[in-house]
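There's a structure below that I have some questions on.
For this view, one protein chain was removed and the others were kept in their places.
Moving on, here comes chain A:
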Amino acid sequence: ADIISTVEFNYTGDLLATGDKGGRVVIFQREQETKSRPLSRGEYNVYSTFQSHEPEFDYLKSLEIEEKINKIRWLPQQNAAHFLLSTNDKTIKLWKISERDKRAEGYNLKDEDGRLREPCRVTELRVPTLKPMDLMVEASPRRTFANAHTYHINSISVNSDYATYLSADDLRINLWHLEVTNRSFNIVDIKPANMEELTEVITAAEFHPHHCNVFVYSSSKGTIRLCDMRSSALCDQHSKFFEEPEDPSSRSFFSEIISSISDVKFSHSGRYMMTRDYLSVKVWDLNMENRPVETYQVHEYLRSKLCSLYENDCIFDKFECCWNGSDSTIMTGSYNNFFRTFERSTLRDTTLEASRESSKPRAILKPRKVCTTGKRKKDEITVDSLDFNKKILHTAWHPAENIIAVAATNNLYLFQEKVN
């Protein structure tokens, strides 16, 4: 199995899609509760697997284009089929996933195995009838949105109008219509005239969940810009600029690197947004630009390890974050296969581990603790014994229930709130 690079529930939470480094998409479907198997409610099983992207070479620039799926975003369901957008560094694809449970039998001109019948043997008219067959789930590419990004795509976001979506790379953001593949509109361009003057890049972008004219994008300098597409066609001028002020005397070599925002997510309510930087998660009120309203430390103990984290490149790891359905709790990943949840009203935080040893099916997860002082208590883990290769970068929360999906390298874990 390959390294999972993205995890996303659909709008109802019945489907969960994962993308991996090998360009494959695997979709899981939630089992329906049945009288014969009451305990299987909540289990997710494989529904469809397909190869979304293949590795490519840009011959002109001598660039390898990885097939790794950077992001998957579902479209809201409008008919029996399911649609999702998946993207690698350069190309976005719209996939249709549909079920087939009937097939036509008794064709007039063809045999059952598809061979054409000899015309002289056709003596009477035969009308095909539909017969049930074993359920088959097919994935077919419906649109390919290519050649619009010079740099690497980091985000895609479906608009609340369900007709357009945006794609963002390091320096530009494009607006697409889901029906049109040969044209996209550039709505943000931060490429400087002289590349020597480059000081920041776009790290993530998302449309507002309700206002189809509003989107935000975050930068490597720890700032977020909110743009309104009604104000101008090219949104280089932001409508709002979110930045936490920093005392210039407290800067270090690492300040900018660890302030780089790796993910930005609007709350379901649309009133708040959450940003993830290297050491913390911040919740911002869209009405207040000068500082976040809440800050949660994810793994503050890493501050004393920044030198080695820079040397092994871990300081550049891009962690994602997510809200639960009611926006009461937020979740993000850490190292050693740990992930953290923060309850906003009670300020209660929990550290859990996604690993085979600590997760037997149906067993309750034991909270973990990292020892930050010299004296290690039983069951605590010291900072030095953390495995920095076991990183949880991608997590997702079911839109309505307390079910979470956690990607730990090449394994997918699904955890559920204990139901009595």
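Heads up, the rule we're going with is that a contact is a pair of C-beta atoms (placed from the backbone, for glycine too) under 8 Å apart; a residue touches a chain by one contact, two chains touch by 3 or more; residues count from 1.
The criterion applied here is as follows: contacts and distances are computed from a predicted model.
For the chain not present in this complex, what protein name does its UniProt entry give, out of "Myotubularin-related protein 6", "MICOS complex subunit MIC10", "ATPK synthase" or "Alpha-endosulfine"?
Not shown, but named in UniProt as "Alpha-endosulfine".
With the full complex in mind, choose from A:11, A:50, A:107 or A:151 the residue touching the hidden chain.
Once the missing chain is taken into account, the touching residue is A:151.
Which listed residue, A:252, A:389 or A:410, touches the chain dropped from view?
The single option touching the absent chain is A:252.
Among A:120, A:195 or A:364, single out the residue that touches the unshown chain.
Only one of A:120, A:195 or A:364 touches the chain omitted from view, namely A:195.
Considering the whole complex, which of A:139, A:283, A:306 or A:407 touches the chain not shown?
Of these options, the touching residue for the absent chain is A:306.
So that we can see where the missing chain sits, which residues of chain A does it touch?
57, 59, 61-66, 89, 151-152, 170-171, 195-196, 198-201, 220, 250-257, 260, 300, 303-307, 310-311
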